[in-house]
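Every protein chain but one is kept in place in this view of the complex.
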Amino acid sequence: MMSLVSYLIISLILFIVGLVVMIARKNIIAILLGIELILNAAALNFVAYSRYVTNNLDGHVFSLFIIVIAAAESAIGLAIVIRFFQIKETIHVDEATQLRN
Amino acid sequence: MEYTVGNIAPIFLSPVIAFVINAFFGRKLPRQGDWLATLSIFISFIFSARIFGDFVFGTFATDFFIHKTFTWFDLSHGANIWKVDMGIYIDNMAAIMLLMVSGVAFLIHLFSTWYMDHDEKHGRFFVFLPLFTSAMLGLVLSDNLFSLFIFWEIMGFCSYSLIGIYNKKEAAGDASLKAFMTTRVGDVFLLLGMVAIWMVIGSVAYVDIYAAIAEGKFAGQTVIGISLATFAGLCIFLGGMGKSAQFPLHVWLPDAMMGPTPGSALIHAATMVAAGVYLSLRMYPLMVLGDLTWFIAVIGAITAFGAATIALVQTDIKAVLAFSTISQLGYMMIGVGVGSYNAAFMHLITHAIFKACLFLSAGSVIHSVHEQEMPKLGGLRKYLPYTHFAMMCCTLAIAGIPFFSGFVSKDRILGDALYFGFIAGQNPLLAIVPILGFAGAGLTAFYMFRMMFLTFYGENRMGHHDSHGDEHAHGDHHHGHDIHHEHLDARSNVPLLILSVFTLGVWFAGSLTGQGIVKVFGEKTEWFKILVEAPKVERFVKHPREAFGSTDSRVKAELPKAKYDHQSGYAGPNPDDHKIHSAHVVGAWMSIVIAFLGVFIAFLMYIKKSIKPLASMFPGYTETLKNKYYFDNLYVDVIIKKGLLGLNRFLSWFDMGIFDRFAVDGWAAVNRVLFKASKWFDNVVVDAIGVDGTGVAVNLFNLVLRIVQSGKIQFYFIMLIVVLASYIWTVNI
Amino acid sequence: MNGILNWILWLPIIGMVGIILTPKAKENVIRMMTLVTTSITLILSILLYLKFDTSTADMQFVTKLPWISQFHINYFIGIDGITMLMTFLNALLFFICTLSSWTVTKNIKAYFALLLMLQSTVFGVFFSLDFFLFYVYWEVMLLPMFFLIGIWGGENREYAAIKFFLYTFFGSIFMLVGIIALYYASGKGVDSFNILAHQGGKFTELQVNVFGKSFSFEHLFFWFMFLGFAIKVPVFPFHTWLPHAHVQAPTAVSVILAGVLLKMGTYGFLRIAFPIFPQAAVEYSTIIAVLGLISVIYGAFCAMAQDDVKKLIAYSSVSHMGFVMLGLSAMTTQGMNGAVLQMFNHGTSTAMMFLLIGILYERSHHRWIVKPDGSKGYGGLSTKLPKYTTVFIIGMFASLGLPGLSGFISEALIFLGIYEKFTTITVIAVVGLLIGAAYLLWMFKRMFFGEVNPETEDYEDMNAREVFYMIPLCICVIVFGIFPSPLLNVMKASVGQLVDLLSKY
Partner (left out) sequence: MIDQLFGFLGYYIPEVICIVLMTTLLVAESSVKDEHAPRTKIHVYTQIVLGIVLISLFQNLGEKPLHIFHNAVTIDPFSTLMKIIMVVGTMGTVFLSHSSKDIYTNLKSEFSIMAVGVLIGGMLLASANNMLTFYLGLETLSILSYVMSSFKRDESTSTEAGMKYVLYGGLSAGVSLFGISHLYGVFGSIQFGEIARQVPGLEGINLAIVLVSSVLFFVGVGYKISVFPFHMWTPDVYQGAPIPVTSFFAIVPKMAGLATLVRVSFVFLSEGSPLTVSWVGLILVIAAMTMTVGNVTAIGQTSVKRMLAFSSIGHVGMMILGIVVMNESGVQAILFYGIVYMFMTLIAFYITSHLSDMYGTDSYDVFRGLVYKHPLMAIIMASVLFSLAGIPPFSGFVAKFNMFAVVIEKKHYGIAIVAAFNSVIALYYYMKLAKTMIFGQADGEEKVLGFTPLNQAVIIALFIPVLFLGVFWDSAMALAGNASLFIK
């Protein structure tokens, strides 16, 4: 029997995994994936809350929007990464250090 | 007789007007306006003589004085009254002083018109000379320390200008600077003392100070630990020391002869140096109250003797006179110190007259032979008879030979000193005062006659050398070097003769010798001794203050005519008349003997040549004397050059180099440094060390460094999360 | 009647606009316009003096117009005795500076425009009775100074300009905080920006909380104001911008800087810091006195070591302003009056010195008494330049406080003032007088005495223009030295009011 808490725990795990991925991985694609994980954690929260706590549709609506926007965002992100790859022939994040003091 | 603005102001104002006119239009006037200056002084002489006559021959009363005031400026607002009064205060002393100053100054002016003729600085000289005189007259007239200080400083400025008048010479510049600064040291103390008195008793008018002393307002007042009377008295006396060239502030006076000789005459005789003594006399009650008299006496004694010793080895005729001035001023200070008020003042007057005469004579010698080094002179007696006569009279006077003024005054001082040192039964150490005093008297007689002999007697040594025109104080080279015979001339040597007349003691003392009674002036016998006495402070309590223009409320008729009784005038620490009298008698004989001894030795040494000159006797000591006891070196080389300038250099270096650089610009620097540091850390440390390596440890190390490295997106993440965590932590507590 | 003040305040701006509109090429037209403007201002200020009512301490020639209704900020100007003197001084010095700037060649249009702007802003500072207006003028004044120093200055001008600007701004930003704090402390009422309304120690009780610690409002914000004004004076630890600014600035600007701008600092104490926070002022008067004393001695010592004439005079004005601070700290009738008088006298005498140095600089193009290589920079000037020497002597002795010249009376009054409160400080401060004479006379000796330096052979003496603009200052220095009442009578009422106020605490 799943309760709210377990959902929250899962989402929290997702969130933290996402953060760790974003920090530890050097591959930009992977970092984008990390973002997705975080967003999904949030989406999961919304759905769970609206299922167990609030009993209104706001949560569902919100998560739908999240999915859509996440798609758009990753699309843009990937496009930029491709530009980056075309110029630098790498997607190693540490190569992106031209801009600094 | 009325004392109004109309008949007092001219004394002070006419020279001022002369100064203003000469300063602006001097070049356009015929003879560059020297006649104007002389005339102006003559006017003030006339008015002074009028006052003198009224005081000395009219009202013949000890406690007669004129005191009139007007408000200079007024800061009062509402209930808060605060104003500065100026005014005139004339008593017997001031009256005599006025006559002396204006008279001597007039003769000096007259002489200068001849002396400074064809001198390039003729015009400038006659700009400052009247201002100088007017300042001194104003100082004598002024009724309070504040205006006294003003004129005091103006005199300082005038002396600065006169000494440095030959501005082409570096030495002139140094001398003027030295003169001004040395006196300034005293001046600031005088200012301080004046402020102290002003702020405690609310005024610095003499009468108020006397009244305050009488009422005991000074009692219990202290300044930085010392009693107010002592503090103020000391400060004021320091001022006097500066102006009157007392040890250790005497160094400026010898250099003051850089200026033209008449200028020196004015400075040394009538005006500047007299001011210090005059001040000390005016503030005498304060000195007594502050228990400073012994100090004054000691300083005076040291000065009198020390200067005399230095004078022994001087070869420059003016230098000898300069040191003799210092020495004589020392005697005056002894007079103040030992409480022989009357004699001290008399010595001031007599000295003023004969010293003026001496300088003018020296001037006429220099002007006619263009030489002031005594070894190069000699035998001038036959060329300059009148000068010789005048100078001889004065020399006799200063040497303290009977029948001459110097004897009268100096002998009285020494007499009191003798009493003060031995009989008055204070601290036995104070015996040095009379000892040094008498020794100095002997030396004085010696070196003065040495000067006379070297200059006017023996064979003429002029021929033996070529011109030393460039050494002349007044540097005019256009005269030939042939010595032309002097003949009587209203401007060149008549002033000397006039002055030399007044070197006779009989004018000042009731008798020729100054002892005993011979009724020269009939009832007015011993007028000087009677009329001049230390102010009796009780007399000044609550005396009416008179506005200018108002008639004099003190009706002279009521004043008791002063009588001469044998005992009066000796204001010793205790009026133990018998002892005092005997001390005077002893002193008189001693000084006569000593004086003649000095003259005799000089005679043997320089006429008979039977004794070798001093220099050959004690060469080492002579060296010391030639260097004036190394005081100049001490002040200039050690204290100023090494100490003061060193400190200043350090401070200014500190100010710009350290304080400004680090404390002020530091702020900007700090930011820049921070910025640089982080940049350096990124570029050097991280990129250099953060090379990828294998192995877990290395990787971890890399990770850490990578995290820190800016410009890397993941460091931003880390930062974000870290800070987020810290925020959350903070908001939850 | 009240119009005069507005005219004095805005006339320079009108002149500035006129200059901006005139084409660059017409240099003499521009010069004449400036001269006309400044001379009219001078005439008006003299008129103001004649119309001035010396009996009262109240503000006169007041104009009050609403400006920012929400904050009750007004265009509120007026003068009392203290500012009357400053007004006259300002008008006079700018008139003279216009003449002395006749020889400026670089970009005249901008130069004179900025000069006039500066004059107007300085007037503004002295006239403002509204805090906001005061602050605006206080800050705006920095802009023309910044450019005047930075463009027409010496070799190291940029550094000097930036330093001057930053330093003053640093002080004044704290002043701004203080001003706003006062606005709220006085309850945002109609008079919350009215300087006069704040006066009289209304804030002695308030407490404020900064970084969790509780302070007395009065004492805290006294220091805020102090910082603003002390930097301007400048008092000892904040003085280091002055030598740079003075040495680098062109002659006219140095004259204004020393003559008027420094006075704004002390004026701030007189008008704002002391009357608004009397309790703190009295309580901290010892500190102020000590700082003033240090400025006097330290400035004098530093001045003595300088080989650059202008730097020497710059340090001397640190020393002299130290005397002003001493007089202020005394808070007695004679001390305060002496301080204000010293503000005026220092304005005239130092202006003379800087003008004279400028005149000399135009001939020699250096300012070394002793060149860095040890050779004499000048020497024997008195033989070559008699007129110049005469004026120099007057200026020099005025600023070393020779009786009979203006400097003396103010310094004497200041001494009389502080003796009552700080005897020991007085005793030490006389050293300042001594050194003050020493460095000036030493400089004079090194520059003017001795054989004529071959370099100075071809210098010509002061020309008619230079003589002409030195004359008014000489007159001021001599006349007010002998007869100070015209100045003292004007200010004594206003100063007296302040003294009475302070004597209550």
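Each chain carries a letter (A, B and C) given by its place in the written order, and its residues are counted from 1.
Simple rule for what comes next: a contact is a pair of C-beta atoms (placed from the backbone, for glycine too) under 8 Å apart; a residue touches a chain by one contact, two chains touch by 3 or more.
This is a predicted model, so every value here is computed, not measured.
Note that the absent chain touches A, B, C when the full complex is taken as a whole.
If you put the hidden chain back, the residue from C:L176, C:I393, C:V452 or C:V479 that touches it is C:L176. One of C:L142, C:L196 or C:M331 touches the chain omitted from the figure, and that residue is C:L142. As for the chain not pictured, it touches subunit B at residues 668, 671-672, 674-676, 679, 710-711, 713, 715-717, 719-720, 723-724, 727-728, 730-732. By the touch definition given at the top, subunit A reaches the unshown chain through residues 11, 15, 18-19, 22, 28, 31-32, 34-35, 38-39, 41-43, 45-46, 48-50, 53-54, 56, 58-59, 61-62, 65-66, 69, 72-73, 76-77, 80-81, 83-84, 87-88, 96, 98-101. Contact residues of subunit C toward the unshown chain are 67-71, 135-136, 139-140, 142-143, 146-147, 150-151, 157-158, 161-162, 165-166, 169-170, 173-174, 176-177, 180-181, 183-184, 208-211, 220.
Going forward, only the chains that are shown with their structure count from here on.
Comparing each chain's Cα centroid with the centroid of every protein Cα atom identifies chain C as the most central. By count of C-beta pairs in contact, B-C exceeds the other of the chain pairs B-C and A-B. Averaged Cα coordinates give subunit A a centre that lies 66 Å from the centre of subunit C. The geometric centre of subunit B is 36 Å away from that of subunit C, both derived from CA atoms. A straight line joining the Cα centres of subunit A and subunit B is 95 Å long. Counting partner chains per residue, subunit A has no residue touching two or more of them. Residues 72-78, 80, 82, 146, 149-154, 157, 160, 164, 167-170, 172-174, 176-177, 180-181, 184-185, 188-189, 191-192, 195-196, 198-199, 223-224, 644-645, 647-649, 651-653, 655-656, 659-660, 663-665, 668 of subunit B touch subunit C in their complex. Note for the complex: subunit A touches subunit B at residues 19, 22-23, 31, 93-94, 96-101.
Interface residues of subunit C facing subunit B in the complex, by the touch rule stated above, are 57, 163, 166-167, 237, 240-241, 243, 298, 301-302, 304-306, 315, 333-334, 337, 380, 382-383, 397, 402-404, 408, 412, 415-416, 419-420, 423-424, 426-427, 430-431, 433-434, 437-438, 441-442, 445, 448-452, 484-485, 488-489, 492-493, 495-497, 499-500.
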